[in-house]
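Every protein chain but one is kept in place in this view of the complex.
Which chain is which? They are A, B and C, in the order written, and residues in each are numbered from 1.
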Amino acid sequence: MAGNTFGEVFKITTFGESHGAAVGVIVDGVTPEVDLSEEYIQIQMNRRKPGQSAVTSPRKEYDIVHILSGVFEGKTTGTPLFVILHNHDMDPAAYSSIQHAFRPGHADFTYLKKYGIRDHRGSGRASGRETAGRVVGGAVARKLLERRGVQVLAYTKEIGGIACRLFEEQAIEKNAVRACDPTAAAEMTKKVEQLAAVGDSCGGIVECRIRGVIPGLGEPVFDKLDAELAKAMLSIGAVKGIEFGSGFSAASMLGSEHNDEMSSAGFLSNHSGGIIGGISTGQEIIFRVVVKPTSSISVPQKTINIRGEEQVIRTEGRHDPCICPRIVPVIEAMACLVLEDHYKRQTAMLG
Amino acid sequence: MAGNTFGEVFKITTFGESHGAAVGVIVDGVTPEVDLSEEYIQIQMNRRKPGQSAVTSPRKEYDIVHILSGVFEGKTTGTPLFVILHNHDMDPAAYSSIQHAFRPGHADFTYLKKYGIRDHRGSGRASGRETAGRVVGGAVARKLLERRGVQVLAYTKEIGGIACRLFEEQAIEKNAVRACDPTAAAEMTKKVEQLAAVGDSCGGIVECRIRGVIPGLGEPVFDKLDAELAKAMLSIGAVKGIEFGSGFSAASMLGSEHNDEMSSAGFLSNHSGGIIGGISTGQEIIFRVVVKPTSSISVPQKTINIRGEEQVIRTEGRHDPCICPRIVPVIEAMACLVLEDHYKRQTAMLG
Amino acid sequence: MAGNTFGEVFKITTFGESHGAAVGVIVDGVTPEVDLSEEYIQIQMNRRKPGQSAVTSPRKEYDIVHILSGVFEGKTTGTPLFVILHNHDMDPAAYSSIQHAFRPGHADFTYLKKYGIRDHRGSGRASGRETAGRVVGGAVARKLLERRGVQVLAYTKEIGGIACRLFEEQAIEKNAVRACDPTAAAEMTKKVEQLAAVGDSCGGIVECRIRGVIPGLGEPVFDKLDAELAKAMLSIGAVKGIEFGSGFSAASMLGSEHNDEMSSAGFLSNHSGGIIGGISTGQEIIFRVVVKPTSSISVPQKTINIRGEEQVIRTEGRHDPCICPRIVPVIEAMACLVLEDHYKRQTAMLG
Partner (left out) sequence: MAGNTFGEVFKITTFGESHGAAVGVIVDGVTPEVDLSEEYIQIQMNRRKPGQSAVTSPRKEYDIVHILSGVFEGKTTGTPLFVILHNHDMDPAAYSSIQHAFRPGHADFTYLKKYGIRDHRGSGRASGRETAGRVVGGAVARKLLERRGVQVLAYTKEIGGIACRLFEEQAIEKNAVRACDPTAAAEMTKKVEQLAAVGDSCGGIVECRIRGVIPGLGEPVFDKLDAELAKAMLSIGAVKGIEFGSGFSAASMLGSEHNDEMSSAGFLSNHSGGIIGGISTGQEIIFRVVVKPTSSISVPQKTINIRGEEQVIRTEGRHDPCICPRIVPVIEAMACLVLEDHYKRQTAMLG
């Protein structure tokens, strides 16, 4: 109810503020007797950590995965998996200037309005740091999905107006922006570096493809697979929209174009994005999310302080000029959580 | 878990198939001692019913609202409100041709894959008819939101490639497509009629504005206000995407453009769409959804039957060539449900 | 949240007041492709209906089961099953005297305090009539449990101080009080008739045995199988306590007596009642609930009216002098709901 738990059967509950002592997660509903190590989870954690390249924040969080319960002699026990990530490299001094002023584009104002109090250090719970716990949960889900033959792959599709012209899967993890087109990736990187130099930021689009899902997954009516994926993605702070398959371009399509015809070999097209009526068709599930420009910029901006007085603010500290490359593993994690949870729901219904 | 309930505190559970005996809803968590009549709910039901104009299906469902519990002497009692809508004007013969074949763009195939069985008559639960129960629940939520000074308004923004150039609120309920621009509405209507004549359909975009929401509404981290609205909207069968505020155009904006600056008089822009960090800013909440072209068309299409044999199908029956005008009240209903539920959650936390 | 839904995967939501137009239930999470008929459910409904003998209320409710959705051509579809039971034989005049006064032992006072309003006709939602929807849901669960080889059997163990000395399973449905000892049953019946003659009532104890449950069912830590059964039973208005296995007598036992030893043939005793650590042992699950004397009596009692003025009240109307025989099928229904739900949860976790 208070919003810190995600999932129905396979679920995560996260805790921790950006500049508190630690962040972490309880993963409940884990299948027992599955091999799971800290190293396996660490791989995904490393993909979201800052300081991977010139286009990401130089903050070092380390993010060393410690499993404190739920695994016994290398195997999951079915009881809650608990992972803690201690916070390091906190520089609260960098945040003292924002203690009393609302940073434009940040949740400073809304948190204070909601709770009447806020932990101003590094955005508290509204920080991207909170997603560390999600990535842990997502890694566990990914482990379980591997057994089902499901793969989840996200990548940058567009940054700062520069779009990928190719889909080259092998290129993704080899460029700093995690784009699926190496040439576009180089242009994007240059653009992001230029913006970083002037203290500005830019947005982008991340695409996600999910392969190997059985047909028949998803819970109509309200918990449709696309509805739950939409919720999962919009729960990521920087995401402002999502579209499946043909997405917004369906607005100007005819039914005779958009409907996916079938032959005995299967569907002849995938305008639906692999989900119809909230249930998977067995095709590739494909969606795109829009990522807003990072709010933290050092360009001077008009704002007010907590007494309502106008002032000009420059958000100091170490921030990503474009969050796309680091949001990619978070999107994958959330998609993994939704899928594993839906597989378990499907099993429950038939069981 | 099985997906037929929506909401946490204020919640609805719907039942009923398109061509079964009835559809309906249990609304639970209703504030007691509130004046509520069948007539009040009927107003919203009438807005979604078919046969309102040449651009909507001529099927007559009547949809007479019957409250069977939860209201005593004209006031809500706090106990479950139950409303039943008996089905009429069912023409199963029109559906016999689709008993064994999968209609392209429909959930026929996915339902069968999921459940191993399906009620083929008029799409069963996957039919737009299911949304009748949502509109009932939304009307009750709207009643409660009125007491909070919240207004929810949706309207067609674009149909078949024709976009509104104006926002004229008074025009919306006066044209057949519920568009916010009367001139564009006339063009849209003509376009839809032309498509209907050839048995085809088209998609569109519906925009929703919510006014009067307090700042501070929404539950971080996973149950963000925009995340829950996204889930609510994507749970509507024909919706394939959603964007808030600047939406997908944020992909090519700079942080210095997208961040909403503040003065002592409030925010200087609304690129965020009234929600930051999942919590309302107190500005107008604004989002758009894309509505796919109606799947039921009489243009011949390739498909297969349940034995996997290829065939050509023409979906007979009475269908809306563009669902936008009838989806408008459903979108408002879902938005009302999310908002009233979040107001109650906010009260619970502080209480 | 508002308390009208029970279960996690297999769940029911009930609606309706005692003297409203109807009561009923939505059963969600039903396994698809299972044979289910109105007749099958009717058998259980008939067991709880009034007027079965001299010891039950002569009110005729009929309670004809109507399935309006979720079953297609005799089989469940996996979509919500909806059953409505229209109310008949309502005699509101009999209740006019209690419109303004609180009946001792009834929920009149507490409902008014909670909601600020109440439907005084026949106790509204607090009436035993509400349990009709539970019995429908329980019958569906029983159908699914049959496929698992699970049997649920409840019966009267004690009424008005008269306890069964034998356990004769075949006798249960053959006597008016549903006791497991025909001799004791005759004594109980006589006692209840005597109390009825003077307008008084009495309490009793109902025992429930569940056979055929696999070892390993139940969700630690908070959703233990016994914890959920306890909640289910205490959610029945007249139930004031529950004990498993040796129950309250364990208070004066030693560990060396109470611990159930094991041999290679299995457990050597069943003091635990078939559940240890919240998980089934595979033995018979056995528990007892205490049923309070029916609150509605025509013996004069001191009370106050809604203005706080003292008065003497005699509750008129047709009431059961002892509710045990009619509560037996409700207890079975609730036990069935808990079990089927836990089987589905277990499947989900492993799946």
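General remarks:
Simple rule for what comes next: a contact is a pair of C-beta atoms (placed from the backbone, for glycine too) under 8 Å apart; a residue touches a chain by one contact, two chains touch by 3 or more.
All of these numbers come straight from a predicted model, not from anything done at the bench.
Within the entire complex, contacts from the absent chain reach the displayed chains A, B, C. The residue from C:20, C:237, C:329 or C:351 that touches the chain not shown here is C:237. Residues touching the missing chain, restricted to chain C, are 1-6, 8-9, 14, 102, 104-107, 109-111, 113-115, 125-126, 130, 158-161, 195, 200-205, 214-224, 226-235, 237, 240-248, 250-264, 268, 272-273, 275-282, 290-297, 299, 301-304, 308-310, 345-346, 348-349 (touch as defined at the top).
Seen from chain B, the chain kept out of the figure touches residues 1, 9, 29, 31-32, 78-79, 220, 343-351. In the full complex, chain A touches the hidden chain at residues 1-2, 4-5, 8-9, 11, 13-17, 20-24, 26, 28-30, 32-33, 68-70, 72, 75, 77-82, 84, 114-119, 124-125.
Note that only the chains that are shown with their structure count from here on.
For the pair chain A and chain C, the distance between mean C-alpha positions equals 46 Å.
Mean C-alpha positions place chain A and chain B at a centre distance of 27 Å.
Residue positions 1-2, 4-5, 8-9, 14, 114-115, 125 of chain B are each in touch with at least two other chains.
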